[in-house]
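I have a structure here, written as structure tokens, and I will follow up with some questions on it.
Every protein chain of the complex appears in place save one, which is left out.
A and B are the chain letters, set down in written order, and residue numbers restart from 1 in every chain.
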Amino acid sequence: MTETIHSAASLWLALSVLTIPLFSALVCFVISEKFAWLSPMVSSLLLFITFICSAFLFFQVGDSHALTYSWPWFSVNENIIRASLLLDKHGLIMVMVVSLVSFLVHLYSIGYMAEDQALIRYFGMLGFFTFAMLGLVMSSNLLILFCFWELVGFSSYRLIGHWYEKQEAAKASTKAFLINRVGDLGFLIGLMILWSWLGNLDITYLNLETIPTFWLTTAGVCIFIGVIGKSAQFPLFHWLPDAMEGPTPVSALIHAATMVAAGVFLLIRIESLFTENTLVIISVTGTITAITGAIGALFQYDIKKILAYSTISQLGFMVMAIGAGAAQGGFLHLLHHAFFKAGLFLGAGAIIHAMHQAYHHQEGNVDVQDIRNLGDLRKKIPITFITFMICSAALAGLPFTSGFVSKELILTQMNEWSGNAFSWKWLVILGAWVVTLLTPVYTFRMVWFIFFAKSKHNVEMVEVPIVMRLSMFVISMSSLALLITFKPFHILTIINVLMSLYPNTSHLITLLSTLILLIALVSAFFMYKNYELKDQNKFLTPNLYLDWLSDYAFKLVLQFAILVHWFDRKVIDKIINGLTYLQVGIAHVTGWSDRYLVDGVVNGMAYSAKGIGSVTRSLANGKIQSYLLWAMAGLLIFILWILY
Amino acid sequence: MSDHTLLFALGAFLFSAGLLIVLTKKNAIMILLGIELMLNASNLNLILFNRQNPTTYEGQFFALFVILVAVCEAAVGIAIILKAYHYFHTSVPDQFSDLKERN
Partner (left out) sequence: MNPGQLTLYLFVFTAIISVLVMIFTRTVFYAALALTVCLISMAGIYALLYAEFLAITQLVIYAGGVLVLILFGIMLTNRISGKPLITESHHVIKSAIISAGMFLILLVTYQKTSFDQSQSAPAPGNHINKIGIELMSNYVAPFELGGILLLVCLIGAALMASSFKKNDHV
């Protein structure tokens, strides 16, 4: 379905979409410290232009064939590597979502980061982050995609560590970067396997018939390891909760549109590459991640960490869906998740900002991110409350929200995939249902303790600035299903394209999931209604069991070391003592020969070195004429050599 | 032995003598004199080469420009020697040792 069309207009649009964020980053880095206050406005404006361009691009390309543009970049052994752009339906929707979310985050950051000292660095890296993600989405060559993949990792490292004076932030950013490296290594190995078999890394021209199945599976699994690192799948997910040390808008961007979405998007891009076995690994990993993430979110107290675990769970859900043959649903969920998770993070940021302002005048140190210190906020900050509620509803999958639609689609497609006979596939489906049950519960818990429960502290609060409210409003509106699927809008191309992604869902599944939702909400209500949050449970540390696991592994190693020590004492030492006497004998002989033979040679060499040294040293005596003398001697020898 | 061979030998002798002076004499002015001598030897050669093709004057012009550059070199060289003499109170290059490592 790929067709190379040299339509200049869409090429220029695509290039401008790609370069305007980069330009924004450049502007922010060259702007002088005196005009730092300008950089938020300028970069927000530029991102808005990017969004407009991407929307135009989308309408221009629309429903038609995918467009590719490619230029020869360099060649290795007659294999030409081409720098290429691929503009297809999935990519363009993603471009639009990325630029819109990024623009809103920029807008929000104007308010949120108003008092920050390093505005230039912040907005510059934000623009660069967007550029890297857009490049990743639009590039068609896997090698270039990998470059942008690395750039995304790098800029997220810079942004998570934005407040690097805080030690936790510096550690978290390093952790995120290093764990991503592990995954990227897998990705790179996968690319090497593909290259060695195909000599070509362009997604649209991959000729998969020539690869043996074993190597194709290996390559797919290796690339999936890259996705595990970037999209925070089991077992490489514990960098994501730590990454909450960064500024909240950055978290919104990382979780919604840029960083973690990159992995899922890559899975959709190279879906044709995955064999049966790879898909099994993908779906099982996704299921494990989804369930662990959901359980983790149930026991966290920090708002941002709850959201982080919910992101892990949702990403697992998407990966599971892609592995289980529901790639369309997974992609749709990725888009919806981008909006509602960004909305949730912006809302959480607004709560933190407002609470921070409120506690600013009070004494004592209260952790404003801890839901045990929050409560009863719905009347104090009503607009934040409303937007947060809409996004939470979408996360929980309530009807009439976007989350509901994509969840239905995934469940339906997975149902078709599993077939009627009982197999391991039923376990995956069971996992999916467990996640749909757990998600409303932890969402309810979070919302209840933030907005409804009785508050321990009573403070005066004011709403956040208008720019922040505006972006929160826009983003929460886009989480409503009405805006996306309501029929009267279908004259617009965007709706048309999106509509084509929605096949009919089965009524039985809709009923079932609504029922489960109701059960979950009711049970959660009764569970948490009179529930007091205790101190942190010892067994559910912030990183789930991973830190504990590494402790356990450490103890195991220690025990092994003690065993080895005993063996060393009793057995090896005896042997060594025996050997020692032999050694002493030999040592006397070697000592004699050393003293008289080796030392003689060494001394002779030392004396000769000294002699040569003093001769050569006398040449470099700092006198012009002796230099000239030797230069002339050299010249003479040179002339003789040339002539004869 | 024709005249030309004699003159070539004279040029070679002058050049070698200039080289000897440059290498052996300690005084900077003597070095300068030696360089002048070497330049003159080359001039003699150039003029002799010109005699192989008397209708053009390439060799003579070359010699002329060599004289010109030699003049420049002498002027700058003397200036440097005077300045160094001001500074070090000697015109023997071996005793210009401000930058040398002490040992």
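The working rule: a contact is a pair of C-beta atoms (placed from the backbone, for glycine too) under 8 Å apart; a residue touches a chain by one contact, two chains touch by 3 or more.
Model, not experiment: these values are computed from the prediction.
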Request  = Would you write out the residues of chain B that touch the absent chain, in ascending order?
outcome  = 2-17, 19-21, 23-27, 29-30, 32-33, 36-37, 40, 43-44, 47-48, 50-55, 57, 60-61, 63-65, 67-76, 78-83, 85-87, 89, 91
Task = Could I get the residues of chain A that touch the absent chain, sorted low to high?
result = 625-626, 629, 632-633, 636, 639-640, 643
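Throughout what follows, only the chains that are shown with their structure count from here on.
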Task = Could you please state the distance in Å, as a whole number, between where the Cα atoms of chain A are centred and where those of chain B are centred?
result = 74
Key: Contact footprint of chain A on chain B as seen in their complex   = 19, 22-24, 26, 31, 93-94, 97, 100-101
Remark   = Touching chain B in the complex, chain A uses residues 622-625, 628-629, 632
